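I am attaching a structure below and will ask some questions about it afterwards.
Not every chain is included here, but those present sit where they belong.
Chains here go by letter, A and B, matching the order in which they are written, and residues are numbered from 1 within each.
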Amino acid sequence: MNAVPKLNAHTLRADFPIFEQQMHGKPLAFLDSAASSQKPRQVLDAMTEFYETSYANVHRGVYVLAERATEALEHARERVRAFLNAPDVREVIFTRNATEGINLVAYAWGLSNLGPGDLVVVTELEHHSNFVPWQFIAGKTGAEVRMIPLDEHGELDLSVLEGIAHDGRVKVVATNLISNSLGTINPVAKLAEWAHAQGAIYVCDAAQGAPHTKIDVQALGVDFLAISGHKMCGPSGASALWGRAELLQAMDPFMTGGHMINSVRLEKTTWGELPHKFEAGTAPMAEAVGLGAAIDYLEAIGLDAIEAHEHELAAYALGRLGDVPGIKLYGPPADRRAGIVSFNFEDIHPHDVAQILDLQGVAIRAGHHCCQPLMQKLGVAATNRASFYLYTIPEEIDQLVDGLHAVRKVFA
Amino acid sequence: MDAGLESLYREVILDHYKNPRGHGVIEHADAEAEGQNPLCGDEVSIYVAFGEDGETIDEVKFSGRGCAISQAATSMLMEMTKGRTADDVASLDKEELLAEIGVPLTPVRLKCAMLGLTTLKVALHKAKGTPLPDGLAGFDDLELT
């Protein structure tokens, strides 16, 4: 018997209407969940029900619909808090996507706290969304950006840290928890400790982490953490940023306008309390409700079961792909990665691979995965990437492997 | 009047609203603060005069504008707190005031009801130089915009 809880992907798959159709006359093998996951009926129903029975603008209305809507939104906020084990629900800010969460910190913290001589430390593994905002705000403030390089296993080479700390004041360390290209799981808790020893804040991009592993912001010891709702069975349009209350309270707001104020005068405007200070204008209300329902869905299955399922699939995929002639695999071994596998044929471009796979019902991603610095490091323009989620079944990986043999035949 | 109306705007609330106790200003008050409800712009000022011992609330008054719930709740609060010590009132459980109001309140109206209490607590903490406790009853509710 297995101590790790197991999920039954074949059963869960029935919750996802998208799989009720065929692609080019073949079953759909959807292996692009790292870009965005599919949605279970439970999430779609929660949003529709909200619109049909409880919709109104939140927080101000004294009538029933407004109260229901406010309660639903705030309940979703509490679900996010619990999901991240955040100490205080007021630390949870709804954003459109993980990118906005990181921009919020880069602007609202960075514009007033960064300056010449300051360093922002990122990694070669970062998604553009956790690199470009830092580069952009560093450019506006005179700070500099440094990258922690990768070693040959696709893991971070932490031996450079000491040298970096000698080059300037480290003010921000920003890394992802799980790489969206290689599936690498990064040593966030360790890096956060190092960041704090430098007097820096630690910003964690958990866009790939949150769907796949249990997150505990207190155990990780980070200061900000961004998640991406649409990658964890939630709808597009709602994600969340968590931040430490002391930091959020001391910061300027990011976007300003309706809802986020305490009082507005021509002479002076004062900001509202957390989390409202960071939520200007009408919130993505139904989408936040959908995100709350997604968290209910994930937690009913269990994050540990999801994680175990993905490790199993990653191991299976690495094994089967390794047998396809001419394939080069990137990234760490199966036991040190999430359910993401990047690979290339030596002589066939990923676009062609993905296109031919599509004709066989297999959806993978081909491109730089918003990781151009990593691609440069790997010496390629692009890779193929197959990524898995709780509804992924081994048959889809078999379909991928069969498809890759067909790709080779075309280019033989 | 239907049942809902009857309960929320029951006689005692309307009476406090129309004849507020402790309405006015204390010149040279020992403790003083102004609060506002960002939801509707309502403002209240609270004034406290301590007795000889510098602890007992000898006199407490309020001025400002607001809805029936906030005005009635603040009026009730004036009656409730007169004669008690600053310490005691600075940590007053909001449930005590809610019991006095005696009708269930929705979250938005809760902010109205708490405006006076929160402002009074801020006045007392300021006067005593004690830090505003993080969990200041109703404070977060109040400042929700």
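Basically, a residue touches a chain if its C-beta (ideal position, glycine included) is under 8 Å from a C-beta of that chain, and two chains touch if they have at least 3 such contacts.
The structure presented is a predicted model; accordingly, all values stated were derived computationally and were not measured.
The assembly described by this file has a subunit formula of A x2, B x2.
One rule holds in what follows: only the chains that are shown with their structure count from here on.
In terms of their C-alpha centroids, the spacing between chain A and chain B amounts to 45 Å. Across the complex, chain B is touched by residues 59-62, 66-67, 70-71, 90, 259-263, 272-273, 276 of chain A. On chain B, the positions that touch chain A within their shared complex are 36, 38-39, 41, 106-109, 140, 143-145.
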